[in-house]
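Here you go, one structure.
Just one protein chain is left out here, and the rest sit where they should.
Take a look at chain A:
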């Protein structure tokens, strides 16, 4: 299934869900137009265009599909999982901020992302070089905490440790 078709379906489901939700908005018709008017107009417009995109996807091949057919791309990349993984790790990081504190959880997150990102490159690093790199990330997380708390008056979550 090409991107346009998936996008069309997802957007239509999105519109249906929020159109249903719009019935929960209390309407006080004091100003001529109710609070639901504009969101509903937008949802109808979005749904109409999503439908058009969906219909079009059956007749016009997207650039990505054409590329695969012409042999320019040999299917999805083997590294595709890295981005969803980083999103999941980021969600865990947000949950950990209040528990471990900003500095420590940021250092942990940066280290993991660094290790994921480096496997996407052909570079080979020694253990010593990795240790230096991770040390650098520790310095970054401490420096950022210092700058934001000391100079910008942003008080970051402390958590159990810092």
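The rule we apply is simple: a residue touches a chain if its C-beta (ideal position, glycine included) is under 8 Å from a C-beta of that chain, and two chains touch if they have at least 3 such contacts; residues count from 1.
Rule of thumb we're sticking to: contacts and distances are computed from a predicted model.
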- Message: Leaving aside the chains you can see, what is the UniProt protein name of the one that's missing? Options: "Tripartite tricarboxylate transporter permease", "NADH-quinone oxidoreductase subunit E", "NAD(P) transhydrogenase subunit beta" or "Chemotaxis protein CheW".
- Response: "Tripartite tricarboxylate transporter permease"
- Query: Among the options A:13, A:117 or A:131, which residue touches the chain absent from this view?
  - Reply: A:117
- Item | Touch list for chain A against the chain that is not drawn | 3-4, 6-7, 11, 18, 21-22, 25-28, 30-33, 35-39, 42-43, 45-46, 49-50, 52-53, 56, 62-63, 77, 79, 82-83, 86-87, 90-91, 93-94, 97-98, 102, 106, 109-111, 113-114, 116-118, 120-121, 123, 133, 136-137, 140-141, 144, 148, 151-157
